[in-house]
Every structure is written in structure tokens, then in C-alpha cells.
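Below is one structure; the comments refer to it alone.
Excluded from the complex is one protein chain; the other protein chains are retained at their positions.
To keep things simple, chains are lettered A and B as they appear, and every chain counts its residues starting from 1.
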Amino acid sequence: MNDIASRLGLDSRAWVRWAVPAILIIALYIVPQLAGSTAFRMGEYEEVLSFLVIAVALNIAMGYGGQYILGITAVFAVGAYGAILAAKYHPHDVGLVAMCIIGGLVGAVGGLIIGLPALRVGGFYLALVSLFAALAIPTVAQQWAFVGADTGIPLYAVSGFAPKLSGEELYVIVASLVLLATAFSWALVHSRVGHRFVALHTSEQLATSIGIRAYRTKLLAILISSAMAGVAGGLYVYTQQFFAPGSSSVQFAVLLLAGMTIGGMGTITGPLIGSVIILGINQFFTSFQQYNGIVFGVLLLLFAVFLPNGLMARVAVLSDRLGLKPPRTPGAPAGRPAAVTPDHVPGSLDGVPEPTAATALAAKPAARLPTWTPIIGADESSPLVVTGAKRAFGGVTAVDDIDLTVTRGQIHGLIGSNGSGKTTLLNLISRFYSLDGGQITIGSTRLDNRPPDAVARAGIARTFQSPKLMLRESALENVIPAVELRVRCSGAESILRLPRGIRVNRQARTEALEILEALGLHHVMDQKAAALPHGTRRLVEMARAIALRPSFVLLDEPAAGLSPVELELVAEVCQNLARSGVGVLLIEHNVPMVLSIADTVTCLHQGRRLFQGTPAELRTDSTVASVFLGIDEPLEASS
Amino acid sequence: MTLFLTALFAGLAVGSVYGLIALSYTVVFNSTAIFNIAQGDLMMAGVLVSYFCLDRWHLPQLVTLLMIVGVVVTLSLVEERVAVRPFVARPVVGLGWFIATLAFSLVIETVASIIYGQNPVVPIPGALGNGTIQVAGVHVATKFILAFAVMIVVMVALEVFYKRTWLGTAMRGVAEDREVAALRGIDALRISRLAFIIAGLVTALAAFVVAPIVSADVTVGLTYGLKGFIALAAGGFGSLRGCVLGGLLLGVAEQMFDLYVSSNYEILAGLILVLIVLAVRPSGLFGTRAVREV
Partner (left out) sequence: MSTSDPLLVVNDLHAGYGSLQAVAGISFEVGAAETVALIGRNGAGKTTSLLAIAGLRYGRFPGSVKLGGTDISRASSRQIVDGGLAHVPEGHRIFASLTVEENLRLGAYTRRRSGRKAVAATMERVFDLFPILRTYSSRNAGFLSGGEQQMVAIGQALMAEPQVLMLDEPTSGLAPIVIRTIYDAIGQLREQGLAILVVEQSVPRALANSNRCYVMERGRIVISGESAILAQDEHVFAIVRGTEEVPSPARTS
């Protein structure tokens, strides 16, 4: 069992967490036996089950991908209409499968039409535009005779339409389809595609820095969830044999959102449980339907304010405590607790443990660091050349005509006081800012007109001043997406666990693990990044950058906040990278550290280059000493 | 030609309502970076008050206006306390703030439908009566002109407020950099509350002028809320003039769609408009500020 588990990429200790879903699955199949199996009842169950598929779809896009298609019910409606019209005009040829496929296709198209324009602008627009679509589609349908206007299309009245499945049989199939959808979403989330979604959701900067194409990934998230919502539409009309504008309203979209919030987005079971609760309340309150809105509204508000991660986040903490809590070492030293940096974090951090002493850097890194010969961008041997870089913000010139070359196999230190332009320059090279003037090239390839993910894919990795990690993922899961940039297989192979997909998934995992081990991070590989202290997070981020196997690494003040031991490791890693043939650009305040390992040092002052040369030359240079260090004599007398 | 002009003026009138809603959105998120989707339902609540005051209890127009302002501003403040304040101080984390405001709008809508029921609201007598005047050879209802005039006045008042008053300038500062504002002794929380009061006032005015124009029912809150968003998207977030222009654009687009394409599918006008604007000029006609990242 453990073997199967590890092959599928599962944590073998997690079987405890399977108990709940297993019980739920069994319960799902025997609902008709428990709660009644009249035709009417069956219809009700099947209705709920169809809605659950929409919840799964929305969870993929929103909970994992961070794409807020609140109005996904519009896509559901469009898919449903497509399927029911197909059945109406070809009642003999169209069955369940056909309806689902048609629904899926129509839904996908609908999702793209709504999603594409909004994507350019930002997630918030997507939320509102889709919500407006969720309002508009039923309103339009109400007036359109072709789709039956207000009364809709009664499929049961269409002669020739005789569904081959009904009763218990149909129920089992529908239930199975829901499980299939859920399994698919699970497989997706734990595949390379899912990793990209989560990275993007965490921070677009993080994602692009490891080569993820933001636009394409967002589009994929919308496409997949729209298709699924469309399939739900097909499923719905097959089982209900009816669709009208009232079947999918804006209120329904709000209900769905309520279910997602209460159950908890970003988990697999959360939206399902939440939706069942909400839909259950809806049914239960039929006699008090009037007051439904108040109950839902208040419930939704309370959850949004106090429990934004929903119920399942709490359950996750509970299951962690039951089975997986790391042993506390009595009398452990205070260690360095983490600086909680509130970057763009999907969901608040409730349900995630605080950093503890046990998660501080305890293991020794490998006695001898492995070689990390460049793989990405290694088809060239030219250095990274920056010429005439210029950048101003409003009236402030941050970078003014800077030339800089990072040679492969060498460490180039970049020092300067606050506001000298160091970080701006790094952001310009990695294309998080655009140049006002100048060029950035590697050999004959120009980089200054490409998006940041292209820079990463050209072989330039970077770290951030404040480490950007996926806080709710483990250290290992943070490094894997970087490996997946170059260990390739198609998305489908990864999701469906085809042989090549399994092989590649495993290879990515192994390589990520190797790098973590080399940096002495083996013991934290399964810890959530949020639980790691600051220094460890920095190292994990460095591991991620290395995992790209880049030709150049840009390090943004890696030493800040590190203990002496960690500092030593960072210096060693830089030297090892250089030995492996990687060009390192090291931005730092810690001048002694830079002087001890750099081959070349550039000193910036007020956006201009003040000095460029070897560390020895810098030590004897009086301009640097007076302007930058502010003393009258150089650090050392010139010999 | 007459048809065109009639539709144009009608569009400008309804557009003025959209513009007013857009203006109240702008006031709120210029201080909090939060887009308050409940604004439409707040307006709808005001319309309901208008109905009760004018149609049921036959109160004078001025009293009605005061009642509307009272109710809408109170609801605004409640919303600020309950659904917005918890989020303003926090760093940006997902959609929580949006869900909270959506939840609030749901509650308002439900309470309204309990009080009033599901039927459409009957036409309400306008403040200037039901007369018309002649403009360019076409009869234009005075209530249309009132709506337009109110919107222009509100826009100008807001511009003066932001540029010339202590509070308005402080609001702009808080929107720019909360921390520096705090260091200068500007209480950001109080500013947020004031923003909601002002937004409530603008929304109340919107309710007052829309009630005679459009027969509504209790479910149109979200519709107006979303249309207000489209006005903003078209005009550009952060700009007062953008609100006005975006609102008028939407209103006119809808009426033209009615006239030349089909009156049944009027709502598509808004959808098409927003998709075109996003495709061609994503920041809107006058856009400046970004809404809180989601």
C-alpha cells in the first residue's frame, strides 16, 4: 500500500486522513437507501450532485488557481442549454455522454468569452464581469423563444427522448461521475498543472520567477473549470430533463460562493461539504424560504470575517494533531522565530502552525555540495550583459546608465547604500520592472523586451528580498515546480498519471529532494513553509532557484536575517554555484561577506556606478571609502 | 430622429443613476481600496423607503428625502462596522472582503423582500412632478433632468470636497499611504467611516432620483450594483469624471440597444460594453487607481 501511495505521489502517513472521505463515499452511494428512493427524491439528489460538480469546478479555478469566476453559474447555464437543445433536436442520438460532452464544449467556449477580456485587467474584474454574466444569461434566456423563454425547455415532453438510464442505476452513475470529477480535481491539484496554479495564486511574481507563463496558466484554469461546469450542465439536464432561466440565477451563484467559503476553498473536500451544507439548509428551509437570505447572509459574513479558510482548514489542523505532529524536543534552544511577512497569501494563515524551535536549521548541509551544472540556458556560453540601464520612478532616477556583466562561473557582488539602485537593477534584469533605456543581453539574445517568465526560461533564476514561498505548501512542494520547468511532460500525462507522467512526477520530486538535502533542509521537507523560520525560508527559496539549474542566479540580499551558520552556508552555496559554471549576481549589504567570495564587485551610489573591480581593488579605493563607507581612508592602505 | 433623441435623453437619465452609484463606489474605495458590491442594494433600500413615504404614507418630498438619507446612511455605517472594518486593517488576503459585502447585500435584499414582498414597486411620484419640457424638439421628463442635474452636482461637490477641504485631502492621503497618514495623525479608521457616510449620502440621492424613473422590485439591487461596476470599468476606476461618463455611456448604450437591436435583451448592452472596453482600453476612459488585488 505504501508503494502505491508513493508512486502516486502521496504522503504514506496520510492514510488517517482518508478515513473521512472513505466514509463519505460509502454514505454517498447509500443515500437513496437511507433517505428515500422515490423518483422525485432521486431527482433531488441528482440535482444536488450536479451542483457539486460545479463546486468542484469553481474550486479548481478559484480555490487553487486564484481565478475568481464567481459567475460560473453562467457557464453552467450555457452548457445546460447547449446540451438540452441538442437533446431536443436529436432526441434519438443524444444520451448522457453526448450531453455531457456538448455541455462541456459549450461551457468552455462561454467561459473563454467571459474570461479572456477580464483576464488582462485583473482577477477582481473577472469576479464582477462573470457575476454580471450570471445575471445576464438568465435574463436573456427569459426573453428568447428559441430556448423556451420563461418556461424553459421540458425535455420530458419531447417525443423520442427516452433516457436509457433511470432510477437507482442513474443515481449510481451520477454519484460516480461526481466522484470522478473530485478525483480528477485531486489529481489535477497534485500534478504539475496544479503546482502552477498554486504558485500563480500565491504570487504572480513567484510564479514568473520560475518560468510559469501567467496568462496561459490563468486561461487554463478558466478553461478547465468552465468545461467542467458545462459538463455539470449536461448532467443536470439529463437527470432533471428540464432547464429554465430560473434553474441558474445570480442567487445560485451566491449560494455556491457561500458553500465554498463555509467549506473552505483550497481543499478538495471543503467545497463539497460546504455546498452540501448550504444546499441542505436551502432545502430544509423551504417553508421559511423567505428568511433564507438572512441566514445565508449572516453565515457567510461570519465565515468571511472569522473563518475565511472554512471548516476544512480546522479539520486539517485536527487531523494534523491526531497523526502527524512532530515531536517537541524538550529544552530546545530558542532558535530564530520567523518574521511573518504578509505577502500575497491565498487565504489567511489560520490552521497553519507557527514556527517552532524544531523547525529551525538543525541538520548539517552536505559535507561537500554537489555540482549544479547549468541546464537551462546552457546552450550558450556568453555572459549576461547589461548596458546603459536606466530607470526612473516619477521624478526619482533609480538607475542611471549602468553597465554590468555577469560572467558564467564567477561571483559578481553588487553593493551600495539604501536607495543606490541595487534592487531596482536586479528587478530590471529579471524583468519585473521595464527599462527606460539600455539593454540586457545574453549573447545575441535580448532579454529586456521579454516578460519575466521568459527570463527565467532563458536560464536566469532569482530570489527575493523577502522570501516568496507558497506558505501552505511544504518545503519540498515549494521546490518541485522549479524542477518541473525543465523536467517535462505534458499536463495531461501528469494529471492522468500516465506512465511518463508518473515517471516525471517522481523524477521532479527526487531532484527537488536532492537539492534540499544538499542544503541541509531534509528534515523540513514536509513542513509547511509558513512554519519555517525566516532563515530556513531563505534557504528554501535558494533551493528553488538552484532547482531550475539556471545559468545565472540573482540573489537579492540573501544574508539579511541569517544566523552565522546559515550565512556560511549561503557563501558556500554561492561559491559552489560558481564552481559549477553558474554566473552569480550577489546583492548584499554585508560588505565583508561580498568581499570574501566575489570575483568582481560593483558599487552603486545614487543609481550610478561608483566602482567596478576586484575586491582587492575596492579595499584600496578611496572614492568608495569616502562616498559609500563614509570614511576618509580606504579600508586598507594600498600596498 | 425624434426616437433617437428620446432614447438619448432616457439613456442620459438612467445613466445618471448608474453614474451616481459609480460615484459612491469611488468614494468608498478611494479610502479603503474596497469595492462595495452592496451599494446597489443600499440604493434599492432607499427606493423602498421612497415608496413607503410617498405612496403609502403620502409624506412630502423633502421629508421623504430625509428619510431616505437617514435609512441609507445608517445601513452604510452598519455595513462599514460589520463587513468592511475587519478587512481594512488587514493585509490583502483573497476575496474575504468581497464575500463579506456580498453577504451584507444578501441580507438587505432578504429583509427588503420580507417587508415589501415580491411585486414590482409601483411608480412613484417624482419630486418635480410628472411634467415634461421641450428640449431640441423632444419632450423630456423633468424627472430625467433632475436625475442628470443631481449627478452633475454631486460630482462637482465631490471634486470640491477632495480638492478643497481638509477631510477630502486627508482621504486622498489615506488612499495613497496609510502609514504616512497615520504618522501625521490622520485616523484611517475614522476616514473609512466618513467615506461610507458620504457614499451613503450619494446613494440616497441616487435612490431619490431613480424611484420615479424606473419601476423596480426588491431584487434589482445586485443588478444596479453590477451595472454601477460596468460604469466604473468603462469610465475608469479612481476618476470621478470617469464615473459620470461611464454611467452615461452605459445608460445610452442600453437605450440605443433597445431602440436599434431589441428591447428584450437590453442587459446584453452592458455585457458587450464591458467586454469591449476591457479588450480595447482596459484601464477605462479615465482610469487611475487599482482596486485591491484579489
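Keep in mind that, in the parts below, a contact is a pair of C-beta atoms (placed from the backbone, for glycine too) under 8 Å apart; a residue touches a chain by one contact, two chains touch by 3 or more.
The structure displayed is predicted, hence computed values, not measured ones.
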Identified contact with the non-displayed chain, of A:159, A:418 or A:444: A:418
Per the touch definition above, residue among A:190, A:431, A:509 or A:534 touching the missing chain: A:534
Interface with the undisplayed chain - residues on subunit B: 166, 169-170, 172-173, 176-177, 179-187
For subunit A, which positions touch the chain that isn't shown here? 336-341, 354-355, 394-397, 417-420, 534, 560-561, 589-592, 606, 629-632
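As a convention for this text, only the chains that are shown with their structure count from here on.
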Going by the contact rule set out above, which residues of subunit A touch subunit B in the complex? 66, 68, 113-114, 117-118, 120-125, 127-129, 131-133, 135-136, 139-140, 143-144, 250, 254, 257-258, 261, 290-294, 296-301, 304-305, 308, 342, 344-348
So in the complex, the part of subunit B that touches subunit A is made up of which residues? 35, 37, 82-83, 86-87, 90-100, 102-107, 109-111, 113-114, 222-223, 226-227, 229-230, 233, 264-265, 267-268, 270-271, 274-275, 278-279, 282-283, 290-294
